[in-house]
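Reading through the structure tokens given below for one structure.
Heads up, one of the protein chains got dropped from this complex, but the rest are sitting where they should.
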Amino acid sequence: MPSLGTSFGRGGATTFQQDLMNADCVTIMGSNMAENHPVGFQWVMEARERGAEVQHIDPRFTRTSAMATRHVGIRAGSDIAFLGGVVNYILEHDRWFDEYVKRYTNAPVIVSEDFSDTEDNDGLFSGWDPEQAQYDVTTWQYAGTKVHAAAGQREKGFSPSRVKGEQSHGGHGGGLSHGNPPETDDTLQHPRCVFQILKRHYARYTPEFVADACGCTVEEFLAVAESLCKNSGPERTGAFVYAVGWTQHTVGVQLIRTAAIIQLLLGNIGRPGGGIMALRGHASIQGSTDIPTLYNILPGYLTMPHVEHYGGLDAYIDMTTAPGGWWGNADAYMVSLLKAWWGAAATPENDFCFSYLPRIDDDNSNYWTVQQMLKGKVKGYIVAGENPAVGSANGKANRLALAKLDWLVVRDFVEIETAAFWHDSPEVESGELKPEEIATEVFFMPAATHLEKDGSFTNTQRLLQWHFKAVEPKDDCRSELWFYYHLGKKIKERVAESQDPRDLPILDLTWRYPTSGEIEEPSADSVLAEINGWDSTGEALAGYKLLKADGSTSCGCWIYCGAFAEDKNQAARKVPHWDQSYAALEWGWAWPANRRLLYNRASANPDGEPWSERKRYVWWNADEEKWTGRDTPDFDAEKKPDYVPPDDAKGPEAIRGDHPFVMQADGLGWIYAPQGIVDGPLPTHYEPHESPFLNPLYRQQSNPRRQKNPDLAEDPYNPPGSDVYPYVLTTYRLTEHHTAGGMSRFTPYLAELQPQMFVEVHPDLARERGLKHGEWATISTARSAIEARVMVTDRMRPVKIDGTVRQQVGLPYHWGQRGLTTGGAANDLTHMALDPNVHIQEVKALTCDIRPGRRPRGARLPDFVAEQREIAHADNGAAPPQPAETKDTTVSKR
Amino acid sequence: MSALAEPTGAPAAWPNTYGDEAKPRMGFFTDTTVCIGCKACEVACKEWNLIPEDGLEWSGLSYDNTGELSANSWRHVAFVEQAKPLKLDGELATADGGPEPLRWLMESDVCKHCTHAGCLDACPTGSLFRTEFGTVVVQEDICNGCGYCVPACPFGVIDKRDLPRSPDDAPLALPLLGKKEDGRVWKCTLCYDRLKGGHEPACAKACPTDSIQFGELDELRGRAQKRLEKLEAEGWNGPRLYGEDPDDGVGGFGAFFLLLDEPEVYGLPPDPVVPTAQLPRLWRTTALAAAAVTVGIAAAFLGGRE
Amino acid sequence: MGFSKLLESWPVVRQLREGDALGLGRAVRSEKSRTLKPRIADADHVGHSICPFCAVGCAQLVYVKDGEVIQVEGDPASPISRGRLCPKGAATKNMHDGPLREYKVKYRRPYGTSWEELSLDDAMEMIVDRIVATRDETWEEETPDGNPAKRTMAIANLGGATLDNEENYLMKKLLTAIGVVQVENQARI
Partner (left out) sequence: MTYAHPNGNGSITAVGTTMESYYGKPIVKEPVWKAEIPWYLFMGGVAGAASVLHGLARVTGNHRLARSCLYIGAVADAVSPVLLISDLGRPERFLNMLRVFKVTSPMSVGSWILVASSGASNTAAALEGLGILRPVKWLAEAASFVTGPPLATYTGALLANTAIPVWSEARDELPWVFGASAAASAGAAATVFTPADAAGPARRAAIAGVAVELGLVQAMERKLGFVGEVYRQGEAGRYGRVSKLCTAAGAGLLALRGKRSRAAAVTGGALVLAGELALRWSVFKAGFQSARDPRYTVRPQKERLQKKGARR
């Protein structure tokens, strides 16, 4: 989560679910929390029952809206316009938390003269390179700083825009000498200070603009803005809750950044009942970025070396180390990781085996891989617990890609669509794929459930929770731990005799984990112990402060250091909540350092006193000369509030006693992001990649930096403003199912609760298109067409954009070809245009058509889709096309 | 019988028949104002009570694909979408110039465990009985599937489970005594077995927002009254308690509700009365009619043999 | 059972003897009901687990008897979930032992039209063969520009968000060591 990482320092939720009950206002946006995180939602209900306002801003009226004290319907893809309006409201009405903003954020910092805003360049920030279609971010820096990455620039092509941004975790550099930005204006009046830039940037986001751009009323917008403002300040706090309704946009990262700006202006970060709660959809999705199964980072958000980086470990460390804050110790984190992986073979002399690490390109992310597959460049693919055939955007492209592989390993509980693509898929039905012509060798490996293995999940609030094996897996079912362990063991055996240097990383790899039982299951405890790390005596480390860059410590993931402190599995702690405070510090273990509410130094004023009794959380105990409170202080326990670092201070020592954001080089919350984000230092409203509307602000229609695949035949786009695809489409989940359905569509008790794919439309749209409740409709985009049963409901609200009422179409995305309940896969309709920072697909706002009737069958389906597409492109804006004529009652004529 | 003629707030066979075994009367208070319609109650109930899947048909009735309480669904969440405000004053009342008001009612329905239960009174085998907790439970080892309890329930709760005969069942070898796969009646037991072990019912335990509250009935009634007062003070649109009144036609429910609209909107009878309330009179009528049959036929003999 | 005992156990007699003339309460209770226990009372052990669906992280209690899961429910001790579960979490056992769960390796040969049986051992060996061969064939020591690459771009791995940290760790560690960089997960998808 680079947006949170860049703004505050860490790529994780700033708070924990239980703390939502302390909020005076909970704003849920980009999330349908009641439906998708029902048990976590109990804390929102607790807040509501205590009198808090609960506002839900969402294109649909959902079960969350039903519980909210206010629902505001906006069009999908207009969130930055809405939130930008809130920023403007705060600034226009002097509602910011003045002392917090001045002391804890970078609002007073003066920005380089080279910077110019989207308002000055019709939708582009300074530094735009139309050739490369990317920004030179050096123009966005603070005034008076040397660009930190200048060191890196000695190396060819090593531009800051390349190295930052990817899953950024903390503002690494900023070119600060010792943590303090060089030029500031504490009166916030300097025309180039962040505060004034912000003010100018959002000046046009008036309530009337918001209403026109988002399709709500001025009154609705004002009610939301006023609630946010009045529930902030020393006595009150408000929290934001979001999920993939924000991330899955071509502006996803910027969208979250807008909320970060609001929360910093209102002084809601680091305080009880405040914060930004990121809700993740999978049991360990936070864990899978902390210990990443992501191409661009190593455990603990350390960057993967790039092919254009060939300077060795020192250059790497120089590039990743920040002058101030905890990223100042990046060398210790990296060396300890290399020691964990290559053990005794990793020595200071050989750069601790740094050269063993493979190098990445700019983008080797999932959707890039899919394209490589389509080109036949990927031979082998291992899929463990995911279902890209229906779970990834543009399902058809994904399935066609699978058919180009030489071999495919699918590990799951049931035969999901990804395993079955070669005999049971829409392409087999249409004849586009024929089993006897597909060369892919497929291994289906039955997986063990969480009840059949030990291990830890990291939940949405960064909390590691251990689950114990309850029963043995049956027959061939095995854990991933077993699979990868034995895979590694066998690969090591294969190359045991090898002299080839390329095999050294395998030969030297530490791979000794005790196993037990007949099936030789490796010990998950021992893996967690390695992740936690040891000192040179083999003693488990108590925390990342102890990590050294000299090779005397080993640690598999520095932010998890402490999870196995005292040689005990801290994640397995299960002290009941009734035996401890509500922060529950003895239940599981949270990174970092078992802190539950991050940046909690900010819950006290610059002098270390609580802002108010009501919002007391962590404070400076002058008698004991240390920080204390209800949580582990997220600050050096003994650093005084008035500490000022000496000029030569580095790393954590360079952080002032009144700068709460200890991961940031300057210790400040970043309203303005001079680096770390590739598509702008401030969020700006851009239209989604596919939108029926023109950008009301700029000629620059969509995010200029978004990733798209104009040359990829398998990923065609609806032309902007096309009458063939006139409706806004948004996809989502239902309580009763889980993501692409692999764990729910195959489960009787869940399948029966939502047993069929349906599409939600407003009665006006039903009238417009002749759709009837309960009957079939066909929804189509340039990618494909699917059918669904029609749910005509007022919950799917139309929006009035710039005076015209426009309709939105809602599709749950749980279905596919297989399971107890089957149906059209919504992801067959979606495209692979991505957010440039994190390569996440935009499936929350695109365009589509909808007609009554079932979809064409067999080979007529691709024909129908192609015809529509051609009409859209040939005659953009002209009369809509006639659908394919078919014998049965497929798509009917309009 | 006389007690039944005019239902009272106390069940007929509890606590007196249990002596020392008697426990406080346990029940549910289902507060629909905090129900998020997640259906965890339905699933938790099925998991605990090993209830079969109940069909994979999409209904189109908002998000309700369960439809009703039945032998294979002992909890049922009703969904009603309404163009009505959730509150009559305050933020959620119809805003001037704003969009249409909208509310989405969700209610987890369940067996009411009536103080005077039609099913229990009707059961001819004693399979249905009032437990030491004051709840009404079917004993699956006794029920012979006569089905009389089904129409005897004013709420349409209890239901017979008819599973299709499997092909390898003996083809009518003993047509009368041939064992059908199930054929018994089923309904919520308020997790009788869990209660006996000191555990709360599965649905109430799972409920993420505590919409389903389990406890001693007297305490729940007090809690519900307070809740109602709070909601009324906050200006909610149409809050009312349903089934908490010991003077109603079934002597009050063991599992009662806080609703936001008329009961029938949720599929509940507006004024349920236990059929047995009229039984004494019905028995008199029946006896009179029987006597009349005798007298009438005797009269037919007055005309002689031909 | 003697006749009088039998008679005494007859609920009609019990109705009279036990003060339950209407036959609505204790008199009609069967022996099975009298001695009823929750099945979890017979569990051999109770495992502590965490729900595998979303990231709320609800705690679960897993009751096991004779090596089989007999019940999964919320763990009241959890400060996050307080014993509660959503429908998905409540259906954990149904997912775990559902009718469509696969227990055997299945193999589809190139151009094959149906699944074939394959032993787990053979499958592992075959997968190792393919990884090693693909890696050897497509190894990229350097980029065309001469920069170090040390990788194979012909193998990719997808998975992680539903897996344990320890599993992800071994996955990332092993694949990085063999030069696979296309390691991705649902955090993007």
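Think of it as A, B and C in the order they're written, each chain with its own count starting at 1.
Convention: contacts are C-beta pairs under 8 Å (C-beta built on N, C-alpha and C of every residue); 3 or more make two chains touch, one makes a residue touch a chain.
All of these numbers come straight from a predicted model, not from anything done at the bench.
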**OP:** Just list which of the chains on display the missing one touches.
**Re:** A, B, C
Original post:
Among B:M26, B:A40 or B:A122, which residue is in touch with the absent chain?
Top reply: B:A122
**OP:** Just the residue numbers, please: which parts of subunit A touch the chain that's not shown?
**Re:** 762-763, 766-767, 772-774, 791-795
**OP:** Pick out the residues on subunit C that sit against the missing chain.
**Re:** 10-12, 15, 22-24, 27-28
Subject >> Missing-chain contacts mapped onto subunit B >> reply: 1, 4, 57, 59-62, 67-68, 78, 80-84, 102, 105, 118, 121-127, 142-148, 150-162, 175-180, 182-185, 262, 264-272, 275-276, 278-279, 281-283, 285-294, 296-301, 303-306
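Note that in this section only the chains that are shown with their structure count from here on.
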**OP:** Starting from the mean Cα coordinates of subunit B and subunit C, work out the distance between those two points in Å.
**Re:** 34
Original post:
Taking each chain's centre as the mean position of its Cα atoms, how many Å separate subunit A from subunit B?
Top reply: 46
Original post:
CA centre of subunit A versus CA centre of subunit C: separation in Å?
Top reply: 26
Subject >> Sites on subunit A at which at least two other chains make contact >> reply: 38-39, 42, 735-736, 748-750, 753, 820
Original post:
Which parts of subunit B, given as residue numbers and ranges, touch two or more other chains?
Top reply: 38-40, 42-43, 46-47, 208
Subject >> Interfacial residue positions of subunit B with respect to subunit A in the complex >> reply: 34, 36-40, 42-43, 46-47, 53-58, 60, 62-63, 65-66, 81, 83, 86, 91-92, 95-100, 102-104, 106, 208-210
Original post:
Residues of subunit B touching subunit C in their complex?
Top reply: 1, 11-14, 16-18, 21, 38-40, 42-44, 46-48, 120-121, 126-127, 129-132, 137, 139, 141-142, 191-194, 196-197, 199, 202, 205-208
Subject >> Residue ranges of subunit A touching subunit B (in the complex, touch as defined) >> reply: 34-35, 38-39, 41-42, 45, 49, 53, 61, 63-67, 69-71, 73, 217, 219-220, 223, 734-736, 748-756, 758, 773-774, 789, 791, 793-795, 797, 820-821
